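The complex appears here without one of its protein chains, the remainder shown in place.
Entry: subunit A
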Amino acid sequence: MDHANGTANLASAAQTGQTEDAPGFKLKLCTVCASNQNRSMEGHLRLAQAGYPVISFGTGSLVRLPGPTITQPNVYKFNETSYDSIYRELEAKDPRLYRANGLLNMLGRNRVIKWGPERWQDWQIGMPRLKHEKDQGSEGMEGGVADVVITCEERCWDAVIDDLLNRGSPLNRPVHVINIDIRDNHEEASIGGGAIVDLADSLNKIAVEERDKVGAASFDSGSAASRSGFDERVPDVLADWQERWPNLPATWTLAWF
């Protein structure tokens, strides 16, 4: 069913006249960080620009942004606060400070990507997402599931896995959950965004290859049992990718929605 969206993408791309550069099948991706502000949103933007269906989440209990001192962060609720309202609030509080530390710039970027920060634990996996047409990367995400989840910090990966184990995998749908350790600042987020797109491209390439192998599984005759598939090749792709990005340690597992 994951692949239904590839064809969906193809069809809708055909309607919007983008057929020539739409390579067909696209993996559905999901980026996750702590506050759904910096790293996951950078990834979200870059993946959407690269033509991937993508959604993003934060695993923290609250959205936390730096404040005037380390003990006075700006704190907001997930799912209830829009990037735009945060932008306007911070701009009213201290435009110089928040422009200088890059927050306004980041929020300005985020508010054109989607409405507001969403919390992973509140995500109803598999619920159709049709009310998000204006979000970047929403096309192809209508089914409300992802093939690959990319987290940007180990504790986010832990939170995602723990949450998936807790949900008990009612959808029976496999999902690759990959962590890439990205430091939480603007420069590193930007570098990490590039790395995420690189990973997505590498993964998508093998997914397309495997989809093109149309034909019998022929395991009945026992001749081609070693035939590889997308899921199987993910660790190879990740190993190659890790060689290219040695400063961004990655962890992977196959979990279930």
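Everything that follows uses one rule, which is that a residue touches a chain if its C-beta (ideal position, glycine included) is under 8 Å from a C-beta of that chain, and two chains touch if they have at least 3 such contacts; residues count from 1.
FYI, contacts and distances are computed from a predicted model.
Engineer: If you look up the hidden chain in UniProt, what protein name do you find among "DNA replication complex GINS protein PSF2", "Symplekin/Pta1 N-terminal domain-containing protein", "Multifunctional methyltransferase subunit TRM112-like protein" or "E3 ubiquitin-protein ligase hrd-1"?
Structural biologist: "Symplekin/Pta1 N-terminal domain-containing protein"
Engineer: Among A:121, A:169 or A:190, which one is in touch with the chain left out?
Structural biologist: A:169
Engineer: Tell me which stretches of subunit A touch the chain missing from the display.
Structural biologist: 1-4, 7-8, 11-12, 14, 69-71, 124-128, 130, 142-143, 145, 157-158, 161-162, 164-174, 181, 183, 185, 187-188, 210-211, 214-222, 224-225, 227-232, 234-236, 238-240, 242-243, 247, 249-256
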